[in-house]
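Other chains dropped; remaining ones untouched in position.
Here the chain labels run A, B and C in written order, and each chain numbers its own residues starting at 1.
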C-alpha cells in the first residue's frame, strides 16, 4: 500500500461516519496538536533515554494518528500534501545552505 | 510528485546536512509538537473564525513541516508510514462502529 | 489559601513521593506541554462554541495541572514565579505600547 492509498482509506473512514462536518481548519489544527502530544507522552519522564524502545509500537500508532489528521487537514485546505512537502523542502534548502548547516542543529536565524 | 517521492526528497535534504545524528525519537517527538504548535498559531485569537482564510498559505507551510517531521520519525522508527496509517484506520474502524459514530464527534469511550 | 501556600502543598506532595528525581527541566517542559494539551482537549471539535461551559470543571482541573507543573519547573530552575511573571509583564509593557496595541490582538511584530 502506498501513501496515497492509505490517505484514501483514511478519507473513506471519515466519509462513512460523516465526520467532515466537524473538521474545520481550527479544530483540525487543535487535533494535530493533541495527537502530537500523545506521541510526545511516550517520552514523558524518559530522561536521557531518547529511544524508549519498549514503547515503539505505541509511538508508531500515535505517529499514524498525527499523519491521519495531516491528511484530513490537507484535504480540508485543498492542499496536495506531497506537493506542499516538496515546496517546503525547497524553501528549507534556501534557508539552510548545506555548507553552513552541515552537522549543525542550530536554527537558520542562529546560523 | 507522489508522497513517496516527496518523502525521499525530505530524507535527501536531511542526509546532505548530516542531521540524522540529532533525530532521536524523543527530539523528533518534541519537534512534531513544536511544528504542530506553529500550525495552531495560525488560529490563535481567531475566535469563531474557524477558517482564517487569509492565512491559508501559512497553514499549508506549517502543515508541510508537521508532515516532514512525521517522515523523519517514521524513518527513525523503521516504520512504513502508509502501512501504519492503514493499520490505525483499521483499528479505528473497530473502535468507532459506523452505526454508533455516524455524525457524532464524541470519543469512543463516550459513545 | 494563597498561591504560595498552594505551591508549598504541591512541592510537599512531590517530596513525599520522591519524584523530584524525574523532574529535570526537559521532562518538565514536556509535561507542561502534555498538560496544556489536556486542557486544549476540552475544546476539541467545539467549533464556534468557545466556552464549552459543560466542561468548565474539567477545564479547571486541567488548568490546575498546568499550573502545578509550572510550580515544579520554577522550583527546578530556581526561579521565583511571581518575580518572573512581573519581569515578563514589564518586558511586554515595552513590546506592546498601550497606544498601539489597545483593542488589537496582533503580535508585536505585526503592530
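Just so we're on the same page, a residue touches a chain if its C-beta (ideal position, glycine included) is under 8 Å from a C-beta of that chain, and two chains touch if they have at least 3 such contacts.
In this text, all values refer to a predicted model and were calculated from it rather than measured experimentally.
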Q.
Let me spell it out: one sequence, repeated, and 3 copies placed. What is the copy number of the whole complex?
A. 4
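We take it that only the chains that are shown with their structure count from here on.
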Q.
How big is the rotation relating subunit A to subunit C when the fit is done on Cα atoms? Please round to the nearest 5 degrees.
A. 180
(Q) Between subunit A and subunit B, what distance separates the C-alpha centroids? Give it in angstrom. (A) 2
Q) How many angstrom lie between the CA centroids of subunit B and subunit C, rounded to a whole number? A) 25
Q | Multi-chain contact residues (two or more partners), subunit A | A | 22, 24, 27, 30, 33, 36-37, 40, 43, 46
Q: Provide the residue numbers of subunit B that touch subunit A in the complex, in ascending order.
A: 1-7, 9-10, 13, 16-19, 21-22, 24-27, 29-30, 32-33, 35-37, 39-40, 42-43, 46, 49-52, 56, 59-61, 63-68, 70-71, 73-74, 77, 79, 81-89, 91-93, 96, 98, 101-105
Q.
Considering only the defined contacts, which subunit C positions touch subunit A in the complex?
A. 22, 24, 27, 30-31, 33-34, 37-38, 40-41, 43-47
Q. What residues of subunit B sit close enough to touch subunit C in their complex?
A. 30, 33, 45, 47-48, 50, 105
